[in-house]
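The structure's right below; bear with me while I get my questions together.
A single protein chain has been removed from this complex, and every other one stays in its place.
Right after this comes chain A.
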Amino acid sequence: MTVTILKPGPLSSVQDAGRPGHGGIGLPAGGACDALALQLGNLLVGNDQGAAGIEISLGGLQLRFDRACSFALTGALADATLDGVPVGCWRRLHAQAGQVLAVGYAVLGARLLLCVAGGIEVPVVMGSRATALQSAIGGWQGRALAAGDVLPLGEARMLPVSEPAIRPPGRGDTLRVLPGPEWPLLERSAQHQLLHAPWRLTPDSNRMGAKLAGPPLTHGLGALPSHAVQPGVVQLPQAGQPILLLADAQVTGGYAKPLVVIQADLWRAAQFRPGESLHFAEVSAKDALAALQAQRDWLARLRRVLKLPQR
């Protein structure tokens, strides 16, 4: 059971839920930037929620299913075709052996997740199948996918021929944030600007982080002793243009951290394209926990509704 990559698009890589637990040696957890889309895609195709799929940045991937199998595209929305016939995102789809899936350019969001029944079964490295691009480990040969790559699939659960769908969560243009450790040290004008200016993603954004551009933000916060950071942390370098850390962010940093995106919105943070603008909105810690609980409850409800057969 394999799939063959015909065109990788700008950046496609094998990703799963990541390899947490190695921060102490400087290895980021990594994994799908939009971990929620990965979980939902896996749910649609009957996989365990941490099974590996293909993260497709901005679209453009084409692949051939070498055997009949079920699959789902979640995350960003894009026009996609199966042997030239349009297919929808966020639903279980079924391919025959030899059929070609072509994913167009993302029309809403930045990263699609392709989950295939059985999961992409590349070797597990340090507890995960995720591609860590910087350290060149995991995934397919530790690198982004290229035309001609033949990826092994795991054993799929028997699935009904139905095509259940999930209504995609709306990304919006706002990320909910909590004040970070250096928030109180910022002048009021800088605080106001962080929360009220639109922040545009620059082209040098990647899986490590989104570099944001906006009106120059002057502040007096200098470098700090190196400390742990994690996805969702908004760093503020001296030049005043924030960096929103994503899944592959390095484990330690030295910039001020005025804001931290709440856990429930980490998937949203991964779905902005260069050129798009986002806003930060402050919430309370209580709201952050409630949002996370609501998201997990929603996942649990979907799991029940889809009534996946046991292995």
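Quick note on the criterion: a contact is a pair of C-beta atoms (placed from the backbone, for glycine too) under 8 Å apart; a residue touches a chain by one contact, two chains touch by 3 or more; residues count from 1.
In the analysis below, contacts and distances are computed from a predicted model.
S.K.: Leaving aside the chains on screen, match the unshown one to its UniProt name from "Dipeptide transport system permease protein", "ATP-binding cassette domain-containing protein", "Succinate dehydrogenase iron-sulfur subunit" or "Sensor histidine kinase inhibitor, KipI family".
M.R.: Missing chain, per its UniProt entry: "Sensor histidine kinase inhibitor, KipI family".
S.K.: Quick one: which of A:Gln96, A:Thr174 or A:Thr252 touches the chain that's been left out?
M.R.: In the full complex, the listed residue that touches the missing chain is A:Thr252.
S.K.: Kindly state which of the options A:Leu145, A:Leu159, A:Val261 or A:Leu278 is in contact with the chain not pictured.
M.R.: Within the whole complex, the residue contacting the unshown chain is A:Val261.
S.K.: Need a quick check: the contact residues on chain A for the chain that isn't drawn.
M.R.: 20-27, 125-126, 132, 134-138, 178-181, 225-230, 232-233, 250-252, 257, 260-263, 284-285, 288-289, 292-293, 296
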